[in-house]
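A single protein chain has been omitted; all remaining protein chains appear in their positions.
Chain naming follows the written order as A, B and C, and within any one chain the residues start at number 1.
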Amino acid sequence: MKNTFGTSVNLTVFGESHGPAVGAILDGVAPGIAVDECFIAEQLSKRRPAGAISTARVEEDDFEILSGVFNGYTTGTPITIVIPNKNVKSADYSEMSRLARPGHADYTARLKYHGFEDFRGGGHFSGRVTAAIVAAGAIALSALKGRGIKLGTHIKECAGISDRDFSDIESDIDVLNALSFAVLDNKISDAMVEAVLAAAADGDSVGGILETAVYNFPAGVGEPMFDTVEGVLAHALFGIPAIKGVQFGSGFELAGMRGSEANDPFDISGGRIVTSTNHSGGINGGITNGMPIVFSCAVKPTPSIFKSQQTVDFVNCETAELSLKGRHDPAIIHRARVVIDSVAAIVLCDLLAQRGGTDSLMPE
Amino acid sequence: MKNTFGTSVNLTVFGESHGPAVGAILDGVAPGIAVDECFIAEQLSKRRPAGAISTARVEEDDFEILSGVFNGYTTGTPITIVIPNKNVKSADYSEMSRLARPGHADYTARLKYHGFEDFRGGGHFSGRVTAAIVAAGAIALSALKGRGIKLGTHIKECAGISDRDFSDIESDIDVLNALSFAVLDNKISDAMVEAVLAAAADGDSVGGILETAVYNFPAGVGEPMFDTVEGVLAHALFGIPAIKGVQFGSGFELAGMRGSEANDPFDISGGRIVTSTNHSGGINGGITNGMPIVFSCAVKPTPSIFKSQQTVDFVNCETAELSLKGRHDPAIIHRARVVIDSVAAIVLCDLLAQRGGTDSLMPE
Amino acid sequence: MKNTFGTSVNLTVFGESHGPAVGAILDGVAPGIAVDECFIAEQLSKRRPAGAISTARVEEDDFEILSGVFNGYTTGTPITIVIPNKNVKSADYSEMSRLARPGHADYTARLKYHGFEDFRGGGHFSGRVTAAIVAAGAIALSALKGRGIKLGTHIKECAGISDRDFSDIESDIDVLNALSFAVLDNKISDAMVEAVLAAAADGDSVGGILETAVYNFPAGVGEPMFDTVEGVLAHALFGIPAIKGVQFGSGFELAGMRGSEANDPFDISGGRIVTSTNHSGGINGGITNGMPIVFSCAVKPTPSIFKSQQTVDFVNCETAELSLKGRHDPAIIHRARVVIDSVAAIVLCDLLAQRGGTDSLMPE
Partner (left out) sequence: MKNTFGTSVNLTVFGESHGPAVGAILDGVAPGIAVDECFIAEQLSKRRPAGAISTARVEEDDFEILSGVFNGYTTGTPITIVIPNKNVKSADYSEMSRLARPGHADYTARLKYHGFEDFRGGGHFSGRVTAAIVAAGAIALSALKGRGIKLGTHIKECAGISDRDFSDIESDIDVLNALSFAVLDNKISDAMVEAVLAAAADGDSVGGILETAVYNFPAGVGEPMFDTVEGVLAHALFGIPAIKGVQFGSGFELAGMRGSEANDPFDISGGRIVTSTNHSGGINGGITNGMPIVFSCAVKPTPSIFKSQQTVDFVNCETAELSLKGRHDPAIIHRARVVIDSVAAIVLCDLLAQRGGTDSLMPE
């Protein structure tokens, strides 16, 4: 099930960077969810490179829905979305058939696919494939919205500069979803862009941390022992190129706390059971507790840099010097956030459906 | 597939803390792997509480293999291991049917299981269930050993104190696997124990970070887009109670690096392709590159503390004060490391088998 | 997922005929289903050999529930049932380590497990394993009953003798479930027993056809394209030893009909949409239509016969003569019917849960 993820709601992705198209199939979605093509386009535009800090390859992302939607609503059968690859310059990548770009999958792809891999532009390992995930994710986000659930991600850290924390989660999410560079504090946003440009000027790149919050997700969802909310989200999130760490709530900071600090005290507020802190990120024992779900992802610096790098020619098994040409992003973190939103939305739909399934068997 | 994990090799776990037994089924393992019951017992002893820094509940962990082993070797059919629960004092936990222990799953279990959950001692959410995983993991570790692969974990950080980094990975793994408190530097080990005792004296608990290395794992293994080595390992690791973050290689530190630092340059050493640094933790594009696989897990402080805590009575929906009695660990990090080794070993067997399956279809 | 079956509700089986125990885990069942140990025992007694037409090996089938049940109700966590093997005479089977019994899996097990298989009494391929399925199935049947659904199987054909067809399905099911030799017409029942005894007198065995009906199962359940009601049921049913054919409704007889005969005309009866015939077995397009689900299974004759048979010694690769000793059934069809009921009940719970999950995502 290499390129398919999920149990009740599942996502299948396909495509190579320089092949005819990338695409995704979203299956198991309930019938009757309104499909807003403008919203899909808007989500795709958040992932599309733009401005000085992005690659010069501009993809139009004209998507086509091939199945599963009828008269503007999901039918309940597989939804297939295809995004043709148009602005492809394969000549730039010919060296990849033998030179391993550091931080990329050229060499490991060679090992796994024995030389039959489509090496152009990273092939199936290209971030290009995530465009299809974003299109599919837009439908999952609509499904969640239909049940009153909102989701948003900010750049918590980039090039060593940190955004402010989430405060009022619902309104913060609304603010973020209207931004193309998703930082809560405007001044910090400007500083981050400058830092990215400084790296770009050095022929280098930067990484960062993306933090996501989910508002109004029902309590009692998650399928331990193994299909915990944390486990299933992390599994899918690590499929996104460049993600090298995933943590929930206070995550790695919990390692330095004592139990009396880390335990979120339960309380009652407005007649509902809440916790007065949220170090657990809204999840206890792998199951949601009704507080906002909060998680963050480590995004490594874009591996494609213009600085000269040492590497190997894996066909001739000899060392080599690599100087990349072509079109590359000095940062992808601002583009990755909508991919994270999309993956998270699909996983959360799946977990909701599984909870609904179990409950539907309870005695009448 | 809530309590079953894996594709070609899979693990199913069952049991409640105060029920008759916990257990595990390991299916899909090749026939012909020698099953060493002494090694299973030794692994269980690493998880068993011992000494001043552990709970006074001492479990004997007499395991019984009910199926899948014949004349000392795996048969290829499901291997079932059952560990009876003996030293059970359920009276201590009666409050849990209504008081939510902060940091525990009592409240979320109630939401999910609608009051039918076995609340005694955390029920199915108890760390007790991990004993069965350790027994199953011992067989997976034997399978890996039969192919020359070694795996070990150290306490990288505990109570704010850090161990030295891995240096010679193979010999470090050997050293760690002979220790009950797995710290590479002896003096740091003593300091950590003192810090745990200090927390215990305060009626409090500590957490930490566990770092794992895998030596000699083949290159070219992993099933992207979704069944990346990172994704599958993280999915299973988050099933272990108390894990709130998982990162690979330099993980969250990568967020602050530039591409020129973070990219591991390829090189040739002893006729083999290697990388001169290992920020990626031995994984590019979700596929192993032949370098040691390195990952670390954030372990939150044990939520059971003796300090009085604010909470709610979720049956009557009113606030309450909670003072835990019973037997609790001020730290579980030293016991959790063998659980992580076990989970990782099972997942790595699964990924190896999947690679073997794909390759077996190549034209002759 | 070799020994695990199902998506939302799943069954894992383990054990060998002459190992310590057989058992099953049923996961994904809703919490709050009453577990009636007497009913489990009663179902096991239907599978247990009895009387002149069965093997002299009488198994007591003392089962133990190790997890997932608390205070008499399912908790929602994995339900583990273990049945120890007591009356084991392994000496009778020593030849199986080298002589392939015709119609058995000795030779194919050798090919697959490379000589590490537990060959005693058929090992994991023994019908003994189905006892655990029956115990788990009893809980699934209780879950269905809690939603008003009934299920029963009759011996439609045995040794060339046919039972009458189902007429009033609900009352026929009630009648069958009270019988140990499940034939609707008493006289035919007697004739079948005589035919089995005649075969036994010849040192031979017989097979037959089991037909199952499900009453009051909701319409609209099934997950095409691949998880059709037919496909999922057949998949699981073929896991039962001796099943070599599965058909729905009129099945293979449809091959000889014209469309105008085979198409079940829709009609309205009592305000509900029904079909006036049920050649489709209650399933159109893989989805239930509200009519009784009807399917039948071909049960091959028990392969263990006392007549001398030609075979091979697969260790020495030479022909051999085989004369079985030990305890063998001249027919297992009367015992197999409760296994079919059990497998069907588990699969139907799974399909119900999946439908519930999808519907739970529809907009509010």
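Rule of thumb we're sticking to: a contact is a pair of C-beta atoms (placed from the backbone, for glycine too) under 8 Å apart; a residue touches a chain by one contact, two chains touch by 3 or more.
Keep in mind that what you see is a predicted model, and the values were worked out from it rather than measured.
Colleague: Considering the whole complex, which of C:G32, C:G68, C:P84 or C:G222 touches the chain not shown?
Modeller: C:G222
Colleague: For the chain left out of this view, which of C:S17, C:Q247 or C:S342 touches it?
Modeller: Touching the chain that is not displayed is residue C:Q247.
Colleague: Among B:R147, B:R272 or B:K325, which one is in touch with the chain left out?
Modeller: B:R147
Colleague: Need a quick check: the contact residues on chain B for the chain that isn't drawn.
Modeller: These residues of chain B touch the chain that is not shown: 7-9, 28-34, 76, 143, 146-148, 349, 352-364.
Colleague: Which residues does chain A use to touch the chain missing from this display?
Modeller: Those residues of chain A that touch the unshown chain are 1-4, 7, 10, 12-16, 19-23, 25, 27-28, 31-32, 64-68, 70, 73-80, 82, 112-118, 123-124.
Colleague: Which chain C residues touch the hidden chain?
Modeller: Residues 1-5, 7, 13, 100, 102-105, 107-109, 111-112, 114, 124-125, 129, 157, 159-160, 199, 202, 204-209, 219-228, 230-232, 234-239, 241, 243-252, 254-268, 271, 273, 275-276, 279-281, 283-290, 298-305, 307, 309-312, 314, 317-319, 355, 362 of chain C touch the chain that is not shown.
In the analysis below, only the chains that are shown with their structure count from here on.
Colleague: Which chain has its C-alpha centre farthest away from the C-alpha centre of chain B?
Modeller: Ranked by distance of C-alpha centres from chain B, the top chain is C.
Colleague: Roughly how far is chain A from chain C, going centre to centre by Cα mean, in whole Å?
Modeller: Those two chain centres are 45 Å apart.
Colleague: Averaged over CA atoms, how far is the centre of chain B from the centre of chain C? Could you give it in whole Å?
Modeller: Chain centres of chain B and chain C, defined by C-alpha means, are spaced 38 Å apart.
Colleague: Scan chain B for residues touching two or more other chains and write them down.
Modeller: Correct list: 1-4, 7, 13, 112, 114, 124.
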